[in-house]
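The complex appears here without one of its protein chains, the remainder shown in place.
Note that the chains take the letters A, B, C and D in the order they are written out, and that residue 1 is the start of every chain.
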Amino acid sequence: MSEALHWLLGPFAHDFMQHAAISCLALGIAAPIAGIWATHRRMVYLTDAMSHAVLAGVAAASLLGGSLLLGGLGSAAVMAVVVALLVARSRLAEDSAIGIAGQGLFALGVIGVSLGSDPRALSHALFGNPLTVTATDLALQAGLAALVLGTVVLFLPVLTATTFDAGHARSLGVKTTVLDVGLVLALGLVVVVGMTTVGVLMVVVLCIAPAAGAGLVARTLAGTLATAVGLGTAASLGGLLAAYHLALPAGPVIAVAAVLLVAVCALPRLAVRTHRPAPEGAPA
Amino acid sequence: MSEALHWLLGPFAHDFMQHAAISCLALGIAAPIAGIWATHRRMVYLTDAMSHAVLAGVAAASLLGGSLLLGGLGSAAVMAVVVALLVARSRLAEDSAIGIAGQGLFALGVIGVSLGSDPRALSHALFGNPLTVTATDLALQAGLAALVLGTVVLFLPVLTATTFDAGHARSLGVKTTVLDVGLVLALGLVVVVGMTTVGVLMVVVLCIAPAAGAGLVARTLAGTLATAVGLGTAASLGGLLAAYHLALPAGPVIAVAAVLLVAVCALPRLAVRTHRPAPEGAPA
Amino acid sequence: MSTPILAARGLVVAYSGRTAVDRVDLNVRHAELVALVGPNGAGKSSLLAALAGLGPHTGSVLRCGCTGAQPTPGIAYVPQSPDLRTAFPLSAAQVVATGSLDARRWWRRPDAAQRAAAADAMERLDVADLAHRPFADLSGGQARRVLLARALAQGPKLLLLDEPHAGLDVEAATTLNTALAALAQAGTAVLASVHDLDLVRGAFTRTIVLDRRILADGPTSELLPAVGSLAPWLVA
Amino acid sequence: MSTPILAARGLVVAYSGRTAVDRVDLNVRHAELVALVGPNGAGKSSLLAALAGLGPHTGSVLRCGCTGAQPTPGIAYVPQSPDLRTAFPLSAAQVVATGSLDARRWWRRPDAAQRAAAADAMERLDVADLAHRPFADLSGGQARRVLLARALAQGPKLLLLDEPHAGLDVEAATTLNTALAALAQAGTAVLASVHDLDLVRGAFTRTIVLDRRILADGPTSELLPAVGSLAPWLVA
Partner (left out) sequence: GLDTLRVAASFYPVQFLAERIAGDTAHVIGLTPPGQEPHSLTLTGPDLAALRESGVVLYIGNGLQADVEKAVSVLPGDVRVAELLQTAGLDLLPADPGTEEHHDAADAEHDDHNHGATDPHFWLDPARYATAARAVADELTAADPGNADAYAANLQALTVDLEALDAELEDGLALCAGDTLVVAHSAFGYFTDRYRLTQVGIAGLSPDDEPDARTLADITQTAQAAGVGTVFFEEALPPKLAQGVAEAVGADVAALETAEFVPADGDYLDLMRANGRSVQAGLDCK
């Protein structure tokens, strides 16, 4: 085995690295595919806020003695409904609604924790690490990836139409609020599964960054989806390997890798910027 | 002293409650006044993300042995410039840019912390509690409130014009990028001062929620500013008192109070919703 | 005459105290080409949105023969300034294809007939050559024509168009009128707000003059010559 | 004649490979009323944005006698579809007042003269009665007129207007033309894209026909009668 090949493959002799790699692949596909819709529907913040809100559900579940994962999903559901309601019914801007619902649930979670729920259980449920994924986690993630991919492919027509022009879809009789809630729930699922298996930082960045990067370079929908998956898997596998060799924590390094890939995608625009009117009107 | 009066004023016999009340007043004014611009410029997420990004600066300062507060402000500055650049130059949506910059800096911060900075100093710098503010904190907060209020009143013309129609302001020759960076820096200042004195949760919510609530009930700019300050101070003083009597942590209770006030502001709209076309077209 | 495809009775649109549309009664029948004229702020957009089932209103609206508050398949509505997320990377042809979305079966792709209808609508509005251009890159008038093509591609029984000619060049406006006339021939009803009376004369057989209330409603040929006394602002 | 208030030489606007505006040379002088006509996609909006100093372009543009790429005080530009944050609670009058923003002294409030100019502009465009209405509540045409009033309130030497008549009712369009004529009388130059040739005839003394390149440029009275041969789409 050559030097380079050893550098690339050696780390994967450890079974925890093999697990981590499979896990990174699954989330590197599922998160960007879900994130595409978030980035185009001004839901990026939601993805992020979801990870805060989840604390409320986990705390409540731990106080009431229920399943923590279900508790987390429950608060994602509450978040989805509250945000959809606030935006649709009260003319509140998306980001304000998200901030209010997310931070409000987070505050409730912090209060719940301070009421003396079981801290052991809490930390068990709240945070993951790509190096500690178990076989159960892997099954969960693979199921998630399959579910997300399948759902997006199946519902591509309605996702496309409502993302581009929600008003038009409503004029056709589409219940866009139902779709919105469904989408937020799906995002919540990705965030909760991701945060409990590979950690919150990595899953949030994998939802946002590859999708945004793809939006910068791809000109078609198909191209955007393919590019996002490519960037997501590249960042997660590359980041995993780099973290091993640099002896740094894997989750944050993968996050940094994903952000760096966006920077690479933005470079051509930063340099030439032909597309949007130059802000200060300098000639191109 | 009657029962009710004692309930209201009794807690303020303690000096720490007096300090906390002054502190809540200062931030209850400064945060909503800064937050108004955030809510109308799709910067709500920025306010939130700032609190994550600050970790990077604090970690760097601690590694290099500099002032942690300055480090936090430094990373707020980096965040401001990166977001402004990404949005202005690369056609990236605001929320994507914020998510990427914020989470990217946060990931760097986590890596920086793992490189062996002084964890003790870090945790001291990062979180506050309104009940443990010192005299220095109070001076800092009063200064902040005066600065924010003064700046907003002074620059009201340009803030108004660029918030409503940035393109028009640019056509007049206004350097909107400079203003954007300045505004983000001001928000960063509020977040950093707030998180180190009263805690991150409370300051972020006080930036977002009162401004959003005011947007729901007020119909004029002056009314919006006044209502936001009213809601901010009401939530922070009311929350402080409630937290005392319920023996709960003050920061999160104030956050919940602010969110509840938004819910109250949204109630009339949730009930009648005359203004925006009903999403599913039901007759009003 | 046949039963109306659209029937409004006592329709009122009020915004926190201000009445924008006041007790409007209105019938539109198969194959009718109706122009809605009125000054800025007359309530045209408010009325059209209410008729499409998307705006707040009181009073009764019967669409395509069936009652109910919901938007009805069979109606295509193009608002004055739609709120689009143009950063979403769709080509003009993909935008037109969203016209065949099924309100219930969210997974349905356009079938052959729908694909043909989309291509035909783009031909009729003379935007077939833009099919593969990213929608975000289109000029104001080009984008408007693509959105009109999407409405045509829905194969609607009733077209509700809010200032469809605004921003179109002279040739495109004429093309649009020709396309609307052809649709009416095939039985589709059209209700469109229009400012330019030449365009009204060119294509619309019936005219409704609106200024909060309906001031006049009749055949264009009879109504327009006499409109000066009724609505002086129309001939300013 | 006086030195031009606006002079473009070899102006090119290209979007990733597609040339929207091709080597345009153009002078606009004091008090001129110039209509820019051309079909959808002709490059009118691209050209106006570049002239305002806000769009990407190559070539040289001299504005108000001074060179430089920056937007210049003295020019007021109203784009075809401005990107507004209408949720920000300004009244129509407050929107018009933003026209007197000082690009350098960000703290300056409008002085008495600027306040008078704003009120006068609202009078001229017949929106004085909307002054205290929230901008977000205005109809499409009302909003457009308020934005035009803001441009007038800037007291510009040069007005760049992208389809200012679109969405205006007949009376409002006439009112706008009257206001533009009065401005020109006072020395202001106007360059506006217009589709409706009747409106061009009604107010603009000079016409430029654009279809990527400038096809014709001359006095409206000479140019329009002959335009059929040059640009058949204009008289479709």
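Simple rule for what comes next: a contact is a pair of C-beta atoms (placed from the backbone, for glycine too) under 8 Å apart; a residue touches a chain by one contact, two chains touch by 3 or more.
Given the structure is predicted, the values throughout are model-derived calculations rather than measurements.
Enquirer: Mind giving the shown chains that are in contact with the missing chain?
Expert: A, B
Enquirer: Looking at the whole complex, which of B:Ala34, B:Val113 or B:Leu216 touches the chain that is not displayed?
Expert: B:Val113
Enquirer: Give the residue, chosen from A:Ala56, A:Leu126 or A:Val148, that touches the chain omitted from the document.
Expert: For the chain that is not drawn, the touching residue is A:Leu126.
Enquirer: Take the complete complex as the reference. Which residues in subunit A touch the chain that isn't displayed?
Expert: Interface residues of subunit A facing the absent chain: 11, 14-17, 20, 51, 110, 113-114, 116-120, 122-124, 126-129, 131-134, 195, 199-201, 240, 243-245, 247-252.
Enquirer: Hey, which subunit B residues sit against the chain that's not shown?
Expert: Listed in rising order, the touching residues are 11, 14-17, 51-52, 55, 106, 109-110, 113-116, 118-124, 126-129, 131-132, 134, 199-201, 243-245, 247-252.
By definition in this document, only the chains that are shown with their structure count from here on.
Enquirer: Expressed in steps between touching chains, what is the minimal separation of subunit B and subunit D?
Expert: Between subunit B and subunit D, the shortest chain-hopping route counts 1.
Enquirer: Most remote chain relative to subunit C, going by C-alpha centroids?
Expert: B
Enquirer: Hey, how far is the Cα centre of subunit C from the one of subunit D, in Å?
Expert: 29
Enquirer: Could you check subunit C for residues that touch two or more other chains and list them?
Expert: 15, 52-54, 70-71, 87
Enquirer: Which subunit B residues reach two or more other chains?
Expert: 40, 91, 93, 170, 175, 215, 273, 275-276, 280-281
Enquirer: Help me check something: in the complex, which residues belonging to subunit C touch subunit A?
Expert: Subunit C reaches subunit A through residues 52-54, 70-73, 75-77, 79, 82-91, 94-95, 98, 101-104, 106-109, 134-135, 150, 154.
Enquirer: Would you pull the subunit A residues touching subunit B in the complex into a rising list?
Expert: 39-40, 42-45, 47-49, 85-86, 88-93, 95-100, 102-104, 106-108, 110-111, 114-115, 170, 175-177, 201, 204-205, 208-209, 211-212, 215-216, 248-249, 251-253, 255-256, 259, 262, 266, 269-270, 273, 275-276, 279-281
Enquirer: Within their complex, state which residues of subunit A touch subunit C.
Expert: 40-41, 154-155, 157-158, 160-161, 163-175, 179, 215, 218-221, 223-224
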